[in-house]
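Okay, here's the structure, questions in a sec.
Just one protein chain is left out here, and the rest sit where they should.
Right, chain A next:
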Amino acid sequence: MNYFPDEVVEHVFDFVTSHKDRNAISLVCKSWYKIERYSRQKVFIGNCYATNPERLLRRFPCLKSLTLKGKPHFADFNLVPHEWGGFVLPWIEALARSRVGLEELRLKRMVVTDESLELLSRSFVNFKSLVLVSCEGFTTDGLASIAANCRHLRDLDLQENEIDDHRGQWLSCFPDTCTTLVTLNFACLEGETNLVALERLVARSPNLKSLKLNRAVPLDALARLMSCAPQMVDLGVGSYENDPDSESYLKLQAAIKKCTLLRSLSGFLEAAPHCLSAFHPICHNLTSLNLSYAAEIHGSHLIKLIQHCKKLQRLWILDSIGDKGLEVVASTCKELQELRVFPSDLLGGGNTAVTEEGLVAISAGCPKLHSILYFCQQMTNAALVTVAKNCPNFIRFRLCILEPNKPDHVTSQPLDEGFGAIVKACKSLRRLSLSGLLTDQVFLYIGMYANQLEMLSIAFAGDTDKGMLYVLNGCKKMKKLEIRDSPFGDTALLADVSKYETMRSLWMSSCEVTLSGCKGLAEKAPWLNVEIINETDNNRMEENGHEGRQKVDKLYLYRTVVGTRMDAPPFVWIL
């Protein structure tokens, strides 16, 4: 390849799009490194503190698309305080100063302010695509600046963000000349929506393929919207309550029938289940169905809907579907690849939920299943062994038994053997989440068999440091390890410091690691940021006579090339 001129090599590289592959290419030789870095347009940074904007721009001056992730995963479950970090403003400021031609920005778990959005909207003439997932810190005013200033906006995709809804008129800030929208997702906005502005926007966006509405958009508006967007591929329904005899419902039925390109359906935040039949005519085309927020859809209406969806590849559902409902899924959705079953009853009562039987049924009926997230009441080793046999192709396997430390409900044994069977059979397993009663044995299995495992989530599991050591020693591809409430301590933490250079991050909360252990680690590994998050009495750790032996409540460490970050709040100690 070295005998080809650079342009030819670069042209070849254009066909390599995955960032993993591009990273690998760049390590081959200096010349390839150079060619690659000038031609890289999409950059993925899994931990925004592993590097900084200056280094990013130095290496990839031609970048057009940037993906940044901020807070650690457990921040989703309130384990990380809000002010911990993950601010996007410095990145946008640096990018704006450098005049790079940014077109796409994708952020996950970052703090985004209206100021950042305003700066973003003004700094990049060709900016096209903004995707914000689980972010916070901004309001609809920020959205208004994006709408007003981004002339060529294609995607505005807001997924599960905490947005302060000022009930402003952000939708009317899209100029009449804006006709380029392809994706518009504002389902997470809680406030009123200017329906007139929305309808006009949709009407003048012939390329609009993905539209996800919020709760404030009623059914009659939906009918009008769908009538002028029959090219819709991905629809998120807001409020879906109406009288089945009304004129708008009839209009909706007619509009839906015309949407022959519709492949993905979600939303139904408020729903009258008996109106679901309006969607039956297009169900046979659906490949993705997300009813995980549709608390009011269950029972026979849900079943009837699913029975029409024979081509479904992805299904996100609440556990109110029950084992029987999952059996219907298993017999209907033979193309199913990804299933997520969420707990419906977080507030009270013990409603219908799913058990190991539903999981076994799905595994038996859906041979293409490769990703599962399953919240359930109970599990058995036998069921997991069966699932492993039925579905050896799992890439992601996340099982959450709602009650911590719950054993096999038939044999009262730990679930070591069940999970062991999963990791042994599923040779391509990349992500695993454990739950239930588990001893060190399960980690022995994981270390032995889970060769491709990149992300492991552990909660209330294990007996001794050996458990964690099995994983650290065995899983060569481990990238993200997150542990909570498990008895792993300094011995495991310090056993192989160089391991952390091969990983993106390690999270340990409510474990047995001590302050002195963490300090020792920080000394041995200056290329790590070892953060202690200590929300309680800040001074206690130092004043306490047994300082070194003080247990650390939350430890988050990650490799970095830029050293200690400067934006940490007072309760975060970086050792």
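In this text, contacts are C-beta pairs under 8 Å (C-beta built on N, C-alpha and C of every residue); 3 or more make two chains touch, one makes a residue touch a chain; residues count from 1.
Following the convention adopted for this analysis, contacts and distances are computed from a predicted model.
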### Message
Which of the following is the UniProt-recorded protein name of the chain this complex doesn't show: "Auxin-responsive protein", "AP complex subunit beta", "Glutamyl-tRNA(Gln) amidotransferase subunit C, mitochondrial" or "Cytochrome c oxidase subunit 2"?
### Response
"Auxin-responsive protein"
### Task
Just name the one of A:S344, A:S371, A:N390 or A:S505 that touches the chain not displayed here.
A:S344
### Summary
Among A:I45, A:I401 or A:L415, contact with the omitted chain is made only by A:I401
### Contact partner of the left-out chain, one of A:H274, A:K524 or A:R549
A:H274
### Summary
Among A:T177, A:S412 or A:S498, contact with the omitted chain is made only by A:S412
## Note on the structure
Of A:T113, A:T439 or A:Q452, the residue touching the omitted chain is A:T439
#### Entry: Those residues of chain A which, in the complete complex, touch the missing chain
74, 76-79, 134, 160-162, 188, 190, 215, 269-270, 272-274, 292-293, 295-296, 299-301, 303, 324-325, 342-351, 353, 375, 377-378, 400-407, 412, 433, 439-440, 457, 459-464, 484-487, 510, 512, 535-537, 540, 553
